[in-house]
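If you scroll down you'll find the structure; I have some questions about it.
Note that one protein chain of the assembly has been removed; the remaining protein chains are unaltered in position.
Moving on to chain A:
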Amino acid sequence: MPPTTCVRCQTNKAVVKRPKNHHKLCRDCFIAVFEDEVHHTIVSSKLFYRGEKVAIGASGGKDSTVLASVLKTLNERHDYGLDLVLLSIDEGIKGYRDDSLETVKRNAVQYDMPLKIVGYDELYGWTMDQVVETIGKKGNCTYCGVFRRQALDRGAKTLEIKHVVTGHNADDVAETVLMNLLRGDLPRLSRSTSIVTGGSLNDVKRSKPLKYAYEKEIVLYAHHKKLDYFSTECIYSPEAFRGTARSLIKNLEKVRPSAILDIVRSGEDMARLTPDKGQGACACDEGEGMGGCGSADAKTSGNDLAQMEASLKEKPTANGLETEITSNATPKVIDSDDVVKLPIRQRRSKEPGPVQLQTLGKCVKCGYMSSQAMCQACTLLEGLNKNRPEISIEG
């Protein structure tokens, strides 16, 4: 049988069968098509303006490495005039993050971009290793996810950058859509598919230029471009604990490859059907941010369904996330004296409907955007700090 020729250039031997539509392409055409599609996304969504300073949330993983590589290529080819910076978060996980940060450091040299690393220890006074020591291996992904979302913003602010791009791919977005339906989370459903989030209240906006790129194609791109990336999973999130929404998506993709993009499309459409009509786009709950842990969304790892079910059964109205966590740490008592008094929210939607809208405000402690009086990170930190012994032995 003669080798298949590329459907695009009709000359070279096809080496890639695109997972998305089964087109058979040669190496060069695949890379060109992939880059063109990301370029189209950037142009049609008007993601950047000339001269904009943009931080790439870089974990050293495949998604963010491909993002950095593609953005550098496109910035030069199409003369976007962007000032690109790599921004990495050091969660403080020995044997995982220190290694992946080495990759990012090499990327910084390879792509000739400045690199900024922000550590959890300097921002919060806790490394993830310490958090895990305190609360155990269960549920620590929640801490990591909440902390990372803020850390990226704070890192960007220290660099005076107002735009962070992350490596979220189509699989991640589709997973979030399904997860929010399973969770029954209408507000998140309405904003999770937006390509740009945050912005108005918060000074740093987020965007995901790879939103329409299949994870499989990202892997292929990294492979054929011979990119230097780090592929080990986080040691605290073993492979066996992938979210159920993730495995559902993989099954759907096997049955019909277009399903991933179809879910993204459905998610965008449904966002316009939610009570706040997809207007409340904010970056506070976009899952992992930058490929930090094995399961793409920190909230979907492991026993997520079980936790969700338990909270559904016990307290249908309480904030599920907080209830779960404090069962591992000290229960949070809102009205005790050493806690900041929470102002009562006055704003109400004009027509009292059955669905309550979330209102975006600022955390009373750190000023980060939050729909509660205190943001999640501060709430979690408070729980952690309470458990910390008064006098610690300085090593």
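Note that contacts are C-beta pairs under 8 Å (C-beta built on N, C-alpha and C of every residue); 3 or more make two chains touch, one makes a residue touch a chain; residues count from 1.
Everything below uses one rule, namely that contacts and distances are computed from a predicted model.
When the listed names "UBC core domain-containing protein", "Proteasome subunit beta", "Coatomer subunit zeta" or "Cytoplasmic tRNA 2-thiolation protein 2" are checked against UniProt, the chain not shown comes out as "Cytoplasmic tRNA 2-thiolation protein 2". When the whole complex is considered, the residue among A:V196, A:V219, A:M270 or A:L360 that touches the unshown chain is A:M270. Contact with the chain that does not appear here is found for just one residue of A:L159, A:A259 or A:V364, A:A259.
Residues of chain A in touch with the missing chain: 21, 37, 40-41, 44-45, 177-178, 181-186, 189, 195, 212, 244, 248, 251-252, 254-256, 258-259, 261-263, 265-270, 272-275, 305-306, 308-309, 312-313, 354-355.
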